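My questions will all concern the structure given below.
Excluded from the complex is one protein chain; the other protein chains are retained at their positions.
== chain A ==
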Amino acid sequence: MAMVLSDETVKTAIDTAALTRRLRLLRRRSQVKALLLVAPLMIFLVSVFVLPIGVLLTRSIDNSDVSRALPTTAAALATWNGRDVPGEPLFAALAADLKASSREDVAEVAKRLNNYESGIRSSLLKTARNIRNAQAPFQAAFIDVDARWANPERWSVFKQAMPKMTDFYLLAALDLQRSEMGQITGVTPKNAVHLDVLLRTFAVSLSVTILCVLTGYPLAALMARSKGWVANALLILVLLPFWTSLLVRTSAWVVLLQSRGVVNSGLIWLGLIDAAQPLDLIYNRIGVLIAMTHILLPFMVLPIYSVMKSIPPVYLRAASSLGAPPFSTFWRVYLPMSMPGVSAGGLLVFILALGYYITPALVGGPRDQMVSYFIAYYANQVTNWGMAAALSAILLVAVLILYAIYNRLIGIDRLRIG
């Protein structure tokens, strides 16, 4: 009997191993099939989305312009002790590089160096012009054009700018800089703008998210409770904003909110406010919050609605049969059960709001512009790709950190979008 039993056990053990292998094979097969199905979209996404963004983000630490334009100088700087005025070889090397470079390259280098020391730009451009025809000894020729070439500090700027990578832009995006000694310090208060903008971006996004929850939750609840044509009509009203362009919707708010706009005229007509002092509803924070809340509301309402739709009414009956008055039923049962929708909508709205650009630009004042505005400014107006990329990178990292915290607190698998 014992023999038979152990035989049986061995047989089952072998079978289990084979079964596991077989299961794994089957699972692998279905995974491959799934991958093939998503392959077109994956290729599309990687080539038009992930790659360009990745390349752009590398611009935030890229610093190869200077060392590429000044290769001999870079080599000569490596032997400089960093304290004394450098000798003739370093001056000769820089002269050779400047002679060999095009005007555009020199301009680019000058712009880069100017980030470290303001004023170096014009000095370098002037020197480059004069040095093209100069002969050795170059040390004298340089100092002749601009006496500041005799300062060791001038050369340490070159040394700082030589590495192929830099944290300059990332630090600048957080209103930080490196001193000559290489320590990280805050920039002067006059130049400290970025941190303010980042904080403002988060504050506006958070306010919009809260406003969307407060207005969207009751609306979603009403939609989930109504039946037939009422539910359809409400759904269409919620979706209506998607059918018009973002620009049109934003402009409509200008019409409504300006000092002679519909809202102010209405209030004046009702006698609630004085005609001489219309409310300031636009080109300030209020306008931004109103317009963004309106535009982002569907992204809050739809996830909440779909979660509410899936809550069986029997739970509410159960709660009241157990003695819960209507408010407790809502607070202890309905609200917790609809929470996955609220958190999904909240995350969606918050992340969308972080990147908002057009709406604050059209209905906000100068103190209401969000980080996207500055990214666009650096990218389009002053062609400082490094700064634009650094701000984008900071924003991306902030979102990822938030997402991680969110995942910790709520759990991303508990999200329900639909």
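Just so we're on the same page, a residue touches a chain if its C-beta (ideal position, glycine included) is under 8 Å from a C-beta of that chain, and two chains touch if they have at least 3 such contacts; residues count from 1.
By definition in this document, contacts and distances are computed from a predicted model.
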From "Sulfur-oxidizing protein SoxY", "Spermidine/putrescine import ATP-binding protein PotA", "Calcineurin-like phosphoesterase" or "Succinate dehydrogenase cytochrome b subunit", the hidden chain's UniProt protein name: "Spermidine/putrescine import ATP-binding protein PotA"
Residue, one of A:Asn130, A:Ser328 or A:Asn384, that touches the chain absent here: A:Ser328
Given A:Ala233, A:Ala318 or A:Val382, the one touching the chain that is not displayed: A:Ala318
Residue among A:Met162, A:Ile268, A:Met337 or A:Ile351 that touches the chain left out of view: A:Met337
On chain A, residues whose C-beta touches the chain left out of the figure: 312, 314-315, 317-326, 328-329, 332-333, 336-337
